[in-house]
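Complex shown without one protein chain; remaining protein chains in place.
Note that the chains are named A and B in the order they appear, and that numbering of residues resets to 1 at the start of each chain.
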Amino acid sequence: MSLRSYSRARAVHVMLVYTGGCNGCDIEIVNSIFSPKYDAEQYKLFLTWNPREADVLVVTGPVTKYNEKPLKEIYNAIPEPKAVIAAGACALMGGVYKNINGDIPSEEIMGPVDKVIPVDAKVPGCAVRPEDILSGAVAALPKLLEAK
Amino acid sequence: MEASTIIYSLAAVVGTIIVAFIVSIWLPGIERKFIQARIQQRIGPPISSPGLMAPLKFFFKETINPNSALPQLYNALPLVAIITIFFIFLFLIPEMYFLGALTSIIAIVGLLKIEEVIYVFMGSFSRSIMSLSMPFPDLAKGAKYPNLTRSFLEDLSSLRAFRLIAFGSFPLYIALFVPVARVGSIFLMDIVSYQQLQGPILFSAAGVLGAIVYFMGYLILLNEYPFAILKTKADVIEGPYMEYAAKYRSYVYLSRGFLMFTLAALFSVLFLGIPPNILSWGILINIIVALLFPILGAFMSAFSPIFTFKQFYPVVAALSILGVLAIITTFL
Partner (left out) sequence: MNSNQKPSREESIEAEITMGPVHSAAIEPYRVRLFVEDEIVKDAEITVGINHRGVERIMEGLPVEKANSLTEKICGICSNIHLWNSVMVAEKGLQIEIPERANYIRIIMAELERIHSHLLYLAHGNEVLGHETFSMRLFYIRETVMELLRMIGGNRVQYGVSVIGGVRPRCELNEKRIKKIREGIDFIEQKVSDFANRFVADPMILSRIDGICSISKKDALRLAVTGPSLRATGVDLDLRRDMECYQPFDFEVITQEGGDIKANLLMRVLEIPESIKIIRQALNNIPEGPITDRTWKMQDTDIIKSYVEAPRGRLYHSYRLEDGRVRGSIVRTPSMSNIGAMQYAVIGHHITDAQLGIVQCDPCFTCTDRAIQIIEI
């Protein structure tokens, strides 16, 4: 393993962008980083709120209309190499908001996430479990490590 | 001077700086893993991650053009910070004491001031995506005050950095003058030789008071957690550092670790009389002080909330009074 990949594996900065949804996934992800029970920092995952610092973008929620442009801008602000994890049923396929409706479908959902930005790892669940987020980050890692 | 002496002192200077760098990259990790994570009852990151691997990783990232009014100057600022710290450290090494006025407290105060002013520039040049330029229809029909000056989050932290220059660094500078008042000379050479004869200043009433004030001033200058209003997550996210990416961010990381070590070395010169020098056993004391300071700081930051100016002013005023008291005590 080269020094480049080694250093990338030892410090991964994760940024969370929340684009709608119900808060559930979001709190579970924050929980996986803040709660001493899961403590993502022991797996070298650090939470950041600055796209310039981030390597991995975790996106939750079905991308509502007003979140589409901010999400793209934040994605563009992250320097290469970067990976995107779509977490939760809403981020994967629009969730209940896009797929279930009575007489009138919802017009506000612009997602799922891979319509807006390229996605590298998908974490299913409604809501995602903290353990799954950690394994999702591991799944996105090869892309980071192998990039030039 | 003979050639061998020059080579000898050159080796001492280069060796000391290399040791300082090696120690300083471990400091953030030690702080995070052994103190904060232990207090928070979790395992915490590996000690190499925050200080060594993170800068290394950023070094291998794509260099981007920051959103800034003056991108090149903005990117150059962390290098200026590193060079400034480098010079402070250089003037602490005994082999450099022949430089005279540059190895005095006044020169060090001046260089530390540059370090603080850099934050003001960083803040005013940074134009991050995270506040004003986020694509969002703010000025829609019915919005409040549509004609106001709209400022970025970083402008706020620039303003705060300006205030910190005005009053925040007071305790540190007062504490620097405690040994000066005791020895009666502003030259580091005199301060060191006085303490080698009379014993460290730390082991006197004035020294203890001065050391406390110095430590708090150290936390304020480093923007450690109770005093991190410049880059608090509660409003300005990362403040002046917002737009640094790739290798420039790794310079920011490195400059912080190096500043930690340098300030600890400055303490051991002024209060213990032991300058950093690779060729004497005294460097071990330097390293111990450099480890002890972040550890105590981590205790402080793990058990305190962020201070706003409402808490900041009284704390700084009290510390300044304590510092002045320490200086007065030296004359008794």
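The rule is short, and it goes like this: a residue touches a chain if its C-beta (ideal position, glycine included) is under 8 Å from a C-beta of that chain, and two chains touch if they have at least 3 such contacts.
Remember, predicted model here, so these are calculated numbers, not experimental data.
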item	value
Of B:134, B:166 or B:317, the one touching the omitted chain in the full complex	B:134
Residues in subunit B touching the chain absent from view	36, 39-42, 130-132, 134, 136-138, 140-141, 143-145, 148-151, 153, 155-156, 159-160, 225-226, 228-229, 232-235, 237, 302-311
Touching residues (missing chain, whole complex) on subunit A	16-28, 30-31, 34-37, 49, 62, 64-67, 70, 74, 95-97, 100-109, 126-127, 129
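What we mean here is this: only the chains that are shown with their structure count from here on.
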item	value
Subunit A and subunit B: spacing of chain centres that average the CA atoms, whole Å	34
Residue ranges of subunit A in contact with subunit B within the complex	3-4, 6-8, 10-11, 13, 36, 39, 41-42, 44, 46, 49-53, 55, 66, 69-70, 73-74, 77, 79-81
Interfacial residue positions of subunit B with respect to subunit A in the complex	32, 37, 40-46, 48-50, 53-54, 56-57, 59-64, 66, 128-130, 133-136, 233, 237-238, 241-246, 249
